[in-house]
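Note that this complex is displayed minus one protein chain, with the remaining chains in position.
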Amino acid sequence: MKEYVYDSVYLRSKDFEEGNVLFETWDPNARYAWDAGVAIGRYLQGLKAGQLIGRHCPECDRVLIPPRMFCETCFRPTDRWVELEDTGAIITFSRCYVTWDMIRITDPQIPAVIEIDGASPGMGIMHMLSEVDPDEVQIGMRVQAVWKPAAERIGAITDIAYFKPL
Amino acid sequence: MSGNRVAVVGAGMTKFVRRAQETAKELAWEATHLALESCDMTLDDIDAVIIGTAPDAFDAVHMKSEYLSDGCGGWGKPVIRGYVGGGTGVFAPIQGWYHVASGLFDTVLVVCEEKMSSCQPHPQGAFLTIFDHTTERPLEPNLLWIFALEMNAYMNRYGLDKRDIATVAVKNKRNAADHPAALLGDANITLEDILNTEVLAWPVQRGDVSPVTDGAVALVMSAEHVARRVTNKPVWVEGVGWTLDTAYWTNRDLSYPVYVEEAARMAYKMAGITEPRQQIHIAEPYDPFDYKELHHLEGLMLFDKGEAPRAAADGVTQRDGDLPVCPSGGLLGVGNPIAAAGLMKVAEIFWQLRGEAGARQVPGSPKRGLAQAWGDLMQVGTVIVMGV
Partner (left out) sequence: MSLLHRIEHPRDALAWEGDMPTLGRYTAGIAGEKFFRAIQEHGQFLGTVCPICEIVYVPPRLYCEQCFEHLDEWIEISPIGWVHTFTLVHLDLDGNPLPEPLPLAFIQLDGADGGLVHFLDEIDPEQIFVGMPVEAVFKDPAERKGSILDIAYFRPV
């Protein structure tokens, strides 16, 4: 089947850097303002107040976080807000040694999915871990949110600075 | 099987390269031109065109398939674009199937193209929008996190270590050494080579990841009366399936791809497959990361949950094993131009079932194979079963 593979032309990084090949660039200036919406708007207000909140689905009787105005499983409106704990258990985690554009970093970031106490089983959110030896982190480990001081909170997921082991 | 019978009758592709000089539409033409040549057809024989290509932001061209359309043979024809993220490369031939199975068209082109090198400084800049803009992006995530988190959940559930998983990368990069289009083929790579690559986001290391790639792949699909006329080796589409899981990825069981199972059940039912482990002879599951091949083999019900790593270690998934998996070399070896990578897998099944895979040919004249891809917000499964 070799005859069905076209001999496309391969370029190296230096072909661009040294001007061996013609190219144009364009910055799309892709800046956005994403509306928080009803459920996440309230979630952000809760974060500013130092509180994690979820929504209850009357059909499957689950408490959902991140909160949503409808349950995507049952396709029914959710019916009430539920105040949750700021503690939980690690569902999974990583130790990351590169930035998004693949530049090395020395001290690893530790992203994790954390199942939040007071929400239904499996209901997790993504956040960061700190105040922990990266090699000591384990799935199932109990953790608690470390909140920024109230004056610094702006209604954002980063109002929780990170989670640390309980 | 519902609808009219549909066969794949031709295939062509570009080399998969890190940075192509060709424009995206020139890449699409190279693949499409060869696909037509492979079955002695011209554009006059084509009734409609299906274009699969991932986010506009990769190529920084909005309405990307309209831009690509002349290179895909779309001039003056009905053209449709399908897009389900990484799942696109298998979804596009599914669309090709129903365009023809419906009776609306006799012969269609299915073309998938990606030029990821257009996206600077790194395609992650566009990929990052997979994370929720309000509840996740402020944490300044790296796309690798989502795979690292899933891989760790999978390893933890079944008590696996890196060795159990890196065998997949070794197998696929070795297989790719026999693929004339491959970017990362290496006949001599070892397990230690993979395990010694730099850690990116533990447990993901460099060797576990498929590369950023440019490339295009095209298929010609025909109704039975045309297929019988143009070739004595049609490869029939026997079943198709696709499903989506919830977009709330932090609410899912990350250790098992239930969306792949549901897509496979749909495809198997259509194909009349009741015992996939006996009835599927060759598989091309989606392998952008080595653990994903194992994850998907379990979702496809070709191995019990947590059992795919042991089968891989035992050689079952080697080209000469009981169930050859990714004999092409997969995304890990041939490369990962997103949509084109998935269609490369379908093309591989086509060549393998026709006995035309050259040095990659699996022994024993396989009669039925499947290709599967995964994508969207990491929650779509797309499956196609083909047979001779």
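Letters A and B mark the chains in the order given here, with residues in each chain numbered from 1 onward.
Keep this in mind: a contact is a pair of C-beta atoms (placed from the backbone, for glycine too) under 8 Å apart; a residue touches a chain by one contact, two chains touch by 3 or more.
Not measured: the values here are computed from a predicted model.
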Touch with the omitted chain, as defined above, among A:69, A:105 or A:150: A:69
Options A:3, A:35, A:83 or A:152, residue touching the unrepresented chain: A:35
Residue, one of B:5, B:18, B:33 or B:206, that touches the chain absent here: B:33
From B:21, B:107, B:210 or B:231, residue that would touch the chain that is not displayed: B:21
Contacting the left-out chain in the complete assembly, out of B:38, B:53, B:95 or B:117: B:117
Absent chain, residues of subunit A that touch it: 9, 11, 16, 21-28, 30-36, 38, 40-42, 44-45, 69, 101, 155-156
Where the missing chain touches subunit B, by residue: 20-23, 25-26, 29, 32-33, 36, 42-43, 57, 59-61, 70-71, 73, 75-76, 117-121, 125-126, 128-129, 133-134, 137-138
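The definition used in the following text is that only the chains that are shown with their structure count from here on.
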Where subunit A and subunit B are represented by their mean Cα positions, the distance between them in whole Å: 27
In the complex, subunit B residues that touch subunit A: 11-15, 17-22, 27, 30-31, 33-35, 37-38, 57, 60, 117, 120-122, 124-125, 128, 131-136, 138-145, 148-150, 152-153, 156, 180-181, 198-204, 214-215, 246-248, 250-254, 351, 356-358
Residues of subunit A that touch subunit B when the two form their complex: 1-13, 15-16, 21, 25-26, 28, 30, 32, 34, 36, 40, 43-44, 64, 66, 68, 72-73, 91-102, 108-109, 111-113, 122-128, 139, 156-158
